[in-house]
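Read the structure below first, then the notes.
For this view, one protein chain was removed and the others were kept in their places.
Chain lettering (A and B) follows the sequence in which the chains are written, and residue indices restart at 1 in each chain.
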Amino acid sequence: MGMYLQLLVIGLSMGMIYAMIAMGIVLLIRAVGVLNFAQGELFMMGAYVTFALSVQLSMPLWAMLIVALIIFCLFGALFMFSVYWPLRKSTWSATIIISTLGASTVIKEIAKIIWGSVPVVQPPIIKGVLELGTVRLEYQYLFIIGIGLLLIVGTFLLFDKLYIGRVMQAAAQDKYSAELLGISTVVTTMLTYMISASLAGIGGWLVSPLFLVSTSLGSFMLKGFAGMVIGGLGDVKGAVLGSLLIGVIESFSTLFTTTYKDAVVFLVLIIVLIVRPQGFFGQKISEKA
Amino acid sequence: MENLLELKKVNKRFGGVITALDVDMTVKAGEIHGLIGPNGAGKTTLLNLISGITPVDSGSISFAGEDITEYPAHKRARMGIARTFQQPRFLERSDIEENMLLSNDVAKPMHFFRSFFSKKDNSYIQELDELTRVAGFGFGLQDDMSSLTYGQKKLLEIVRSMLTHPKVILVDEPAAGLNSVEIENAVKLLQIAAKERGIGIVLIEHAMDMIMNVCDNITVLNFGQVIACGVPDEVSANEEVIAAYLGREKNA
Partner (left out) sequence: MKKKINTNTLILGGVSLVALLVMYLVVPSVSSVYMMTVLNGAIIFYVACLGITVMLGMGGMVSFAAISFMGIGAYASANLSLKLGVPTIVSMLGAILVSMLAALIIGAVLLRLSGTFFTFSTVALVQISYSIFTNWKEVTGGPDGMGGISTFEFFGVKAVKPNENYMVLLTVGILCALFVLRLKKTNLGRALSSVRDNEIAAKIMGVNVYRTKLAAFVIAAALAGLAGSLMVHNHHFVAATSFTFDQSTTFVIMAMLGGVSNPFGVFMGTVLITMLPEWLKPLQEYIRLVYGLGVMLLMVFMPMGLWGLFTGWVKKLKAKFKIGHKVMIGISSTKEG
């Protein structure tokens, strides 16, 4: 029993991490219609930047968080103006996808040049292990669930309840009308990129104490994507629930196999695609003739 | 003459919006059948339903004596339902020749391996040349699509649909954006298709004089419902039509 609880908590906390990546991707898909292949590298940068600030520059937690958030937002803006903006009028959508692919290589290589290719260690924010009978859990997992929940709910509120969120959605859905109404799509798009980059960056910060900080953190994006597709294409709620599901499946699959852990996750993804191509929460979107 | 295309009680709604409500319509071979109605009456939707781009909610569509309600769009195209669009749709990144060869593929379906090993089929060129003359312009076969004007593309789209040797052509607003000479040529093309080749034509158009002149029969749609159907004179005298559509045009 204790083991199952432990696996569930670990699964949910990893799911939270995947959800933060997936949400960022969905927000960008809705705002600019582009799948961002560099989301995983923004996530990885989150781990490196917080490592640099807290370990290399030994900043206190609060200062580190503020500076890190500013840096994430700058990354978001820089990313938008270098990868999306020059190509926004391109008639071939493949060009933007491949450009984000190029960007992911660039970010990864820059990280390698600055921090080297040897993984570094990030100490946990809250040290220690929770022991309840047979259950042994690092506090970091619980911390991830807490912060993750906060961020996810916060993003929901931002986009559903607050004026700025609704403006951003309106601008995402109908660029032309938004411009007519005096909503600057540049600003709203930039805000979306900033939020997306921050979600990814914080995700990287949260997960880094559990793993080593290295360029291979970028591959977490794939799990986030799997969650997004399972949840429903382009739906924020679906992306979160799908990601949590992926986390739990991955965690419980270790009961049966450790070598094929990754393959199990993607196999689930492919099975969902066969049975329900639109995902669990998505609706079929048909192109207008 | 038997009915080539027959719609029975066709329904379609998008969310809460009804775009087709119990629509009945028949088109005979060689007939030019006008489809008119105010904006948002569901005319283009009806063409999408017939060509199979959008599936119907209920009702049946039969074509050449066969029930095609469940058939996918490409199968309907191969059976002989051709179509043009409000905004012409070509392979913009290919040259004109490739676009025309694509329509030739519909007219003369060929196995992939035969296509791989046989020489380029140029048999369509004569017909293309004749029809393009009627359309009143010319081009080099290897020119890029972008070398054509908007009006020429719209005319070429009708020509292309005729090259597939269809039984029915669905024509969506051929006159929009064309100058008067081009409109005249478009009418000539449609008349050749209907009268010389016996193709049934469904014609959506806002230019009322064109509709009244070329159509044998007219169906009037309003809010997805057929409110009148008959020969042009009957339709233009119909009170409901005048109220819903013609009246508004005249006042405008």
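Everything below uses one rule, namely that a residue touches a chain if its C-beta (ideal position, glycine included) is under 8 Å from a C-beta of that chain, and two chains touch if they have at least 3 such contacts.
From a predicted model like this one, the values you see are computed outputs, not experimental measurements.
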Partner chains on view for the chain not depicted: A, B
Hidden partner chain, touching residue among A:Leu7, A:Leu69 or A:Val106: A:Val106
Selected from B:Val23, B:Val106 or B:Ile218 as touching the chain missing from the view: B:Val106
Footprint left on subunit A by the chain that the document does not show: 29, 34-35, 82-83, 86-87, 90, 92-99, 101-106, 108-110, 113, 219, 222, 225-226, 229, 233, 259-260, 262-263, 266-267, 269-270, 273-274, 277, 287, 289
Those residues of subunit B which, in the complete complex, touch the missing chain: 51-53, 72-75, 77-78, 82-83, 85, 89-94, 96-98, 101-103, 105-106, 109-110, 112, 115-116, 120, 125-126, 128-129, 132-133, 135-142, 164
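We take it that only the chains that are shown with their structure count from here on.
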Averaged-CA centre spacing for the pair subunit B and subunit A, given as whole angstrom: 47
